[in-house]
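Below you'll find the structure I mean.
And then chain A:
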Amino acid sequence: NSGNSGGGAAGGTLRIVLPQEPPTLEPCEASLTATGVVTRSNITEPLLERNPTSGELEPKLATAWTQTEPTLWTFTLRPGVTFSDGAQFTSADAVAAIERTANNTTLACNVQGYVFGQTGKLTLAAPDATTVTVRTEAPDPLLPLRVSFIEMTKRDISTTEKVREPIGTGPYKIASWAAGQKLTLTAWDGYWGTKPAYPTAEYQWREEGTVRAAMVVNGEADLATNLGADDGAGDTAVQYPNNETTALRFTTDQAPLNDIRVRQAIDMLIDREGIITSLFGGLGKPASQLIGPGVVGYNESMTPTTYDPAAAKALVDAAKADGVPVGTQFRIIGRTAQFPKIAESIELMQSAFAQAGLNAKIEMMDTSAQLKYQLRPFVPDAGPVALMVMHGNQAGDAAFTVGQYFATDGAQSTGGNAELDAKIKAAAPLTGDERQAAYADVFKTQTDAVRGFAYLANMEAVLALSKSVDYRPDAATGDEMRLGDMKPKA
Partner candidate 1 sequence: MSATTAPPAAGPDEAAATKPNYVRMLLADPLACVAAIVLLVVAFIAVFGRQLAGPSAVNGDLALSRLAPFGTEHGWQYFLGGDLLGRSLLGRLMVATGTTMSVSVPVVLISLVIGASVGMWAGYHRGWRETVAMRIADVVLSFPSLLMAVVVLYIFSPSIASIIAILAITRIPVYLRTARAESAELQSRIFVDAARTFGTPSGAIIRRHIFPIVLPTLLTVATLDFCYVMLAESSLSFLGIGVQPPDVSWGLMVAQGRDQLRTEWWLSVLPGLAIVITTVSANLLASWVRLATDPGQRWRLTTPRRKRRRAAPVPGPEGA
Partner candidate 2 sequence: MSERASEPAGPVPATTIQQREGESGRMSTHTADAPPGTGRGDTVGMRVDGLTVDLHTPRGTVRAVDGVSFTAHRGRTLALLGESGCGKSMTAQAVVGLLEPIAEVTGGTIDIDGEDLLTVSRKRRRQLAGPALSIVFQDALTALNPVVKVGVQLAEPYRIHRKMSARAARAEAIELMRHVGIPEPESRADSYPHQFSGGMRQRLLIAMAVALSPKVLIADEPTTALDVTVQAQILALLARLRREHDMAVILITHDLSVVAEEADTVAVMYSGRIVETGPVTDVFEDPRHPYTRGLLESVPVDAERGADLRSIPGSPPDLFSVPPGCPYQARCPLVMDVCRTDRPALTDHGGRAVACHAAEGAR
Partner candidate 3 sequence: MTLLDVQGITKTFQVPKGRLRALDGIDLRLAKGETLGLVGESGCGKSTLARTLMLLERPDSGTVRFGGVDPFALRKADLLRHRRRVQMVFQDPYASLNPRLTAADIIAEPWRTHKDLYSSARERAARVAELLHLVGLRPSDANRYPQEFSGGQRQRLGIARALALGPDVVICDEPVSALDLSVQAQVLNLLNRLQRQLGVSYLFISHDLSVVRHVADRVAVMYLGRIVETGTTAEVFGNPRHPYTKALLSAAPTLRRTDREKKERILLTGELPSPIDPPSGCRFRTRCWQATDVCARTPPPVSVVDGHAAECHFPLTLADAAR
């Protein structure tokens, strides 16, 4: 075998291949997948953490949190935690980290926009060394969930510039980062929790899925993420759900997509099973809504639309009979390499649309160009567009989805109606089962009354895992891959 397998997992180094190099390891950018997957819970840690399986929040650097007033949350910190440089972790650090991530708009952190975009300013205080209080402008049942996105950094961290190589309390610290080549983390002695099984972890990155898979198969790496079914991971492949849902989002105000029958027809023309079996190699489940099971608000009662070209054709014909210009061309826009076989999937849809008498044109774009269609402000006069979107709800709560995609003024919404807007607004302050029911209703309403989306699949991915490593990926693995969970096989 290649001379490189000597350093394998047994030798104490865990070698991981990612699809891309993290642009930075700045903790406040941890909601960027490429950054978070390395930083979160490895280099830095949050106060609390959401269990991806149960959806419950679990203590991490905070041992307890309570809503002491409707707008005030109190967090009790874990004592005896130190940063990897030896400094003590105290409430002052926590305050500084929350302040920097949630309130600092000049820094424009990813987490800030992602999690705290709509919350308004937080007011922070540290009554003692192990207590932190957070006051919100309005009552916010989600605050602990939001805080779980904030990675703890030292109080003296820069508030004006982002930090490429942070110091955190996590089990690993950065040993070296040869930009473009390799990133090495090492475990350090003073970690408060269980010592990880691997003393060092090495990250590399390869864009091509086949190459990532080949590296694990060939013994040059122990773990490779984000593979497609065809990438050739072979018997090293381990399937895992990756939180993402793919869908076509319509501009509902332009012919022919302004007619709900046409949109329904399109929905029926998507051969979800076919795509998943033939293209995705069985990875993924047909989707019925924009989030996957396990997210608060998931509507169990909805089922994926069945593939029915005949019924679709009938709908199109009916619309045509009513004077809808069904032959008007609309664009299907996709982002290059957003998920494996995206081009082929769209191609299959387009061909089905064409057979039903619809006229669709495919356009694949790079990320930047595609975002102009996905995010407000949209491209003016773009014409009728069916945009392929992939949404991942990392937070596990529908609130992070519906406001964005369904509300008429949502940053990524091109449809909606007043009824739906009202329901979305009403659901926000609710908690518990009420919350679940309210959001489930939102999804149902969207599909029945608006149908701004045709869902494709709740995606799954493949991870290539060396036979010598013991690891069970979960729904969060794509965004946060805890090295501590990985162990050499006996």
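By definition in this document, a contact is a pair of C-beta atoms (placed from the backbone, for glycine too) under 8 Å apart; a residue touches a chain by one contact, two chains touch by 3 or more; residues count from 1.
In picking the candidates, the idea was that all candidates are chains of the complex that A comes from, given by their letters.
All values reported here derive from a predicted model rather than from experimental measurement.
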Subject >> Options 1, 2 or 3: the chain contacting chain A in this complex >> reply: 1
Original post:
Touching candidate 1 in the complex: which residues of chain A?
Top reply: 209-210, 228, 230-232, 271, 274, 277-279, 336-337, 340-341, 343-344, 346-348, 350-351, 355, 362-366, 368-369
